[in-house]
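Pasting a structure below so you can have a look.
Every protein chain except one is present and positioned as in the full complex.
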Amino acid sequence: MDINKVSLSGLRKALDNKEISAVELAEEYISKIKTVDPEIEGYITVTEEQALESAKRAQELIDGGDSRPLTGIPLAIKDNICTDGIRTTCASKMLESFVPPYNATVIEKLNEQGYVLLGKSSMDEFAMGGSTQTAAFSKTKNPYDTDRVPGGSSGGSAAIVSAGTAPAALGSDTGGSIRQPSSFCGVTGLKPTYGRVSRYGLIAFASSLDQIGPIANSAEDCGILLNAVAGTDEHDATSARVPVKDFNEKIGQSIAGMKIALPQEFFGESTDEEVKQAVTDAAKEYEKLGATLVDCHMSSLKYAVAAYYLISGAEAASNLSRFDGIKYGLRGEGRSFDEMIRDSRSRGFGAEVKRRILLGNYALSSGYYDAYYRKALALKQQIIKEYNEIYEKADVILTPTAPTVAYRIGEQETDPVKMYLADICTVTVNIASLPAISLPCGYNSDGMPIGMSLVGKRFDEATLIQTADAYQRNFAAVPNKYRA
Amino acid sequence: MKLYPTIGLEIHAELMTESKVFCTCSAKFGGEPNSRCCPVCSGLPGTLPVLNSKAVEYIIKAGYIMNCDISRFTKWDRKNYFYPDLPKAYQISQMPRPVCLGGYVDINTDGETKRMRINRIHLEEDAGKLVHENRISLADYNRCGIPLIEIVTEPDFHSAADVTAFFEKIRLMLQYAGVCDGRLEQGSMRCDVNISLAPEGSDTLGTRTEVKNLNSLRAIQRAVEYEIYRQTELIENGERVIQETLHFNDATGETSSLRSKEDAHDYRYFPDPDIPPIIFTEEELAAIKADIPEMPQQRYERYTGEYGISDADASVLINTKSVSDFFEAAVRAYNNPKPIATFITVELMRRINLGEVDADDIPFSPEDFARLVELAETGKISKDNRKTILREMITAGGSPEAIAEREQLWIKEDNELTEKTVDEILAANPKAVEQYRSGETKVFGFLMGQCNRALKGSASPAAIKQVLEKKLNNI
Partner (left out) sequence: MDIQTIDHLCELSKLNFNDEEKQKVMEEMSAIIELMDTVKEIDLTYDDTKDNNSIKYSEVRKDEAKPSYPTEKLLSNTEPQDNCYVVPKMVE
């Protein structure tokens, strides 16, 4: 069996048919990680021992005929999702030696199925960034070109799936952090509707926007993973009380008659010509499949980046205040509480995290709150309104996932404003709590993957997976050298 | 120039829920350090608060008993500041959308009824506890996440008496509503007092100071009086009052400045994205309102009206909820409220005030107590022996009947014994007998007492009186 050419359903069959044992499968991935990951640096922590142990237990389940979709399936988990007894760093010096004493709800759910944890994947520090270069360690490279960034913040998860050092992974998406790295690394990433997946145990960046979701080789695989982790959680009051059905139930159904909207503002001059072309070509493919393209507008898009950074910054400033070195994390020095926590925080946080904290406190501080934070909340309502208007005449929305393909390391990520503006295509989805999926739709002249995003109505992930799958069936993906 | 104090209060009261306000840890007081904690209330990264509906029910009840408007839409905000007793570095509280708005409570001081207005009541979480050692402080988070309501009044108070009367009334009402146990010694209620002075009749208020964290009636009274005195001195000496936060030192009886940095805080309140706002239906609010138990004032009116108990006794009864509850149960067992009330206010309260009995843990049942009263009322034991039996019930335990039996305290109405005893008393007190016969009938009481004591309650006073009268008049 070639692990470079497998799907989650393929692995399931192979395991259930005893073509390969769960332990053998885990060993194959561990061995590939050892060869490939030193170049990619997708993992912060590889949990070889635990992987083999849980694979053994998984095999018992399989042998007992009790296998479930993810029993014995190896996965990578973004390093901001708490794993009991396993270091969880957020790629930050602050949490370099933090070992959570509890599991995130998604981990509990995966454990119930008997999944196999290969390791914790790298990310931008505290999920703040779009390059995985703000990581304090394991600054992940793009498998299509290791001189380029994998995107971020879930750059580790995306690069791992892209390089085949795990068949699928969990990431988290606050302003595009699943979709943009998926786009840069040529894989499929799904950001679920806000509330679809419990955030309990996800180390918070911006609580009103954060959402855990799958990164995989296909929309179908994303659906399998989402099936396992979605659902109401008593530990997360913002988790939706919406019943979870099989997210893959619409796969294979015709998309004839589906209305796909293309908001013009997403195809503006800041978007690369090659990217625009690839997404437009994909739209034509959908027409061939019987869909109708609908022209539409999102006039408040030009304010979206600012609104996003104000809201996420404000929440981040508050969420990250708990890192004071007293209860966990890097403990600084100082004779007083004030001196000590300043030292802890100044040494523990990297430059980008500090910028977000400063920005957030600026937006919330007295005298600025109404002009910035409150205005951002008003914009959130406006953006939701504009999405609702689009959905009155369309079923899904099609946009580029990012204005560009993956850029070279050192090219862009040092200019914060430039980095922030690059989030233009993804942030409104989080602001409006919508689900979206990014999938490859072509390659540019340098051979770098181009991603497109399908944005759905709230809780309509099934239609997104159906629509993405319809395209993927005819799409000829070009694997990178690690998958060849 | 006479200076007139204006005072506003912020009263924090812990709610009597089973679990904490945002997690499922026990909300009980105390415990080994960090033993009533979990990842949520310890502020571990990734954890999320999940609101407790009982805490919401309780604040709504608090709002109703203080005549507040209950918001149909309420939400929670984060109050951001760094302090080691606050593990998340923000306190979950409520800013623009508190559960309760407006309201008032009437108090009686200086012989008049005063209406004290409530500005708002909101729900928040308590912080942890710091223990200070030589060079370090130790943080215990057991108290983190205990639900608190903060009652914010309008500046309607003008004396320490106003403040203490209000605080005591609120405490009693919250206890009766079953919302707060009112145990001041455990920190269940704390009071922050804002005080300013201005010339009488002035339209503007003076600079105010805030004395934080007063946790007994006495501390409140002393702090208010001291602060009025201190500010008066300053103003009269031509100095300025500085707006600051003060700490009251119980030992010295003086206030002192807390770090001025505290005052400079910009709390950056914003809506907590982890807690969805709540919408109430009219039915839900009506059900909560209907579930509010009888308030002390209503009980007082029932006691003085329906039961015919004196104003003074009724006040004593209602002023300690556990005593009033005990009284209610005793009356249910023996429907004769007046003697029960009297025996409680005279005898049981004396034992409580002497510290022999804990009002919150009375060592016998109200049913036993009721039967004791009934035994005396129906002439089975004497009034004196009622006290004796009560003392036994406190010290040794047992039912009133068993004690009466053991100590031979039943009224036997043994006429022979009574006649014999009266004869002996009369023989021993010839002078008194003579006085009586010469018209000084008031010595009758003295002779009654002597007989009574000698008979040790084995005859009823009526029987003794009858024999005594007969003997005195017949000889």
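All chains are identified by letter, namely A and B, in their written order; residue positions are counted from 1 within each chain.
In this text, contacts are C-beta pairs under 8 Å (C-beta built on N, C-alpha and C of every residue); 3 or more make two chains touch, one makes a residue touch a chain.
As the structure is a computational prediction, the values presented were derived from the model and not from experiment.
Touch with the chain omitted from the figure is made, among A:206, A:307 or A:390, by A:307.
Here one chain is not drawn; of A:336, A:445 or A:474, the residue touching it is A:336. Among A:20, A:52, A:237 or A:283, the one in contact with the hidden chain is A:237. Annotation for chain B: contacts to the undisplayed chain at residues 17-19, 24-27, 32-39, 42, 44, 50-56, 73, 75, 80, 82, 84, 96-97, 130-141, 247, 259, 266, 268, 271, 276-281, 284. Think of the hidden chain as still there; on chain A it touches residues 97-99, 101-102, 234, 237-238, 241, 300, 302-303, 305-307, 309-310, 317, 321, 324, 326-329, 331, 334-343, 345-346, 349, 354-355, 357-359, 361-363, 365, 371-372, 374-379, 381-382, 416-417, 420-421.
As a working rule, only the chains that are shown with their structure count from here on.
Within the complex formed with chain B, the chain A residues making contact are 80-82, 90, 95, 98, 100-102, 104, 199-204, 206-208, 234-238, 314-315, 317-318, 321-324, 326-328, 337-338, 341, 361, 364-366, 369, 373. Residue ranges of chain B in contact with chain A, taken from their complex: 39, 42-51, 78, 80, 82-84, 87-90, 137, 139, 266, 268-270, 273-276.
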